[in-house]
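Here is the structure we will look at.
Every protein chain except one is present and positioned as in the full complex.
Now for chain A:
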Amino acid sequence: MQIYLPIAEVSVNAFLLLGVGGLVGILSGMFGVGGGFLITPLLFLAGIPPAVAVATSANQIVASSVSALMAHLRRRTVDMRMGSVLLVGGLIGSALGVFLFNMLKALGQVDLLVKLCYVVFLGTVGGLMLWESINAMLRARRTGRAATRRKHNWVHNLPIKMKFRVSGLYISVLPPLMVGLLVGVLAAIMGVGGGFIMVPAMIYLLGMPTKVVVGTSLFQIIFVTAFTTMLHATTNYTVDMVLALLLIFGGVIGAQFGTRIGARLKAEQLRILLAILVLAVCAQLAFELALRPSELFTLEPLAARR
């Protein structure tokens, strides 16, 4: 069934969009990533103009994250305190990021920089996660039970300590603030929620338990993507409500299934799967940059003169 999107001004198959939403929803529920790094390239493939794809996926991420967060709230796997600290850093970071983005835009080549950012960050994060998870699994097999990862590093020696009861941590607020800030900057530049960077940062840098990490990252993502949606809606007019509705419908259902699958898998397995997914997207983007494109020219229509 073809459906005409009022803002994107293209006609697309409705079931295709529902499927894209559903797929990303499942991943969102399983891993606590917003799915922006997946949904945006998928929408490009479906023929949606890039500007609309980026803005509308932010709107869809709000919905699927709310749906997944509710499930996590019921299981009490959200550290509100940690989430709020991350959010403060995140909002400052995204404001900084928007400023940086506009500067890069003025210099041109913003597309390339965004893609390179994706390749570098997805590659590093995915590689590290895969390496760590395989090691942890091997260790667990040798000793017979999952190894505890309560290491003390420089992070635990910083001032302004705060108790995060849900995470079972007593650490300084500075590292979470910095993580939030960094993720905010990257989120604004790359047009994603930033979950795929925040989740590993929370596990490896802050030493939070994996079960709490997903819900807490969802909590932060909701606010950052809502902020991004408003920014796009008021400055570029590129949020397509009909497109968002279709993606949301598929997404909220997918997210519920995703949370249930995630609850059944072991933490180490969950991390290996996320690592493989992140690396696959990274490889796809790297190939795109390295292979000769079939069409060397690209078109970018500007606002119509009416």
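Heads up, the rule we're going with is that contacts are C-beta pairs under 8 Å (C-beta built on N, C-alpha and C of every residue); 3 or more make two chains touch, one makes a residue touch a chain; residues count from 1.
Operating definition for what follows: contacts and distances are computed from a predicted model.
Missing chain, UniProt protein name: "Putative transmembrane protein (Alph_Pro_TM)", from among "Fumarylacetoacetate hydrolase family protein", "Stage V sporulation protein AC", "Putative transmembrane protein (Alph_Pro_TM)" or "Tetratricopeptide repeat protein". From the options A:L86, A:I171 or A:I253, the residue with contact to the chain not on display is A:I253.
Shown as candidates are A:A51, A:M162, A:L245 or A:A283; the residue that touches the absent chain is A:L245. Although one chain is hidden here, its contacts on chain A can still be listed: residues 1-4, 6-7, 9-11, 47, 59-60, 62-71, 74, 108-109, 111-112, 226, 229-230, 233-234, 237, 239, 241-242, 244-245, 248-249, 252-253, 255-256, 289-293, 295-306.
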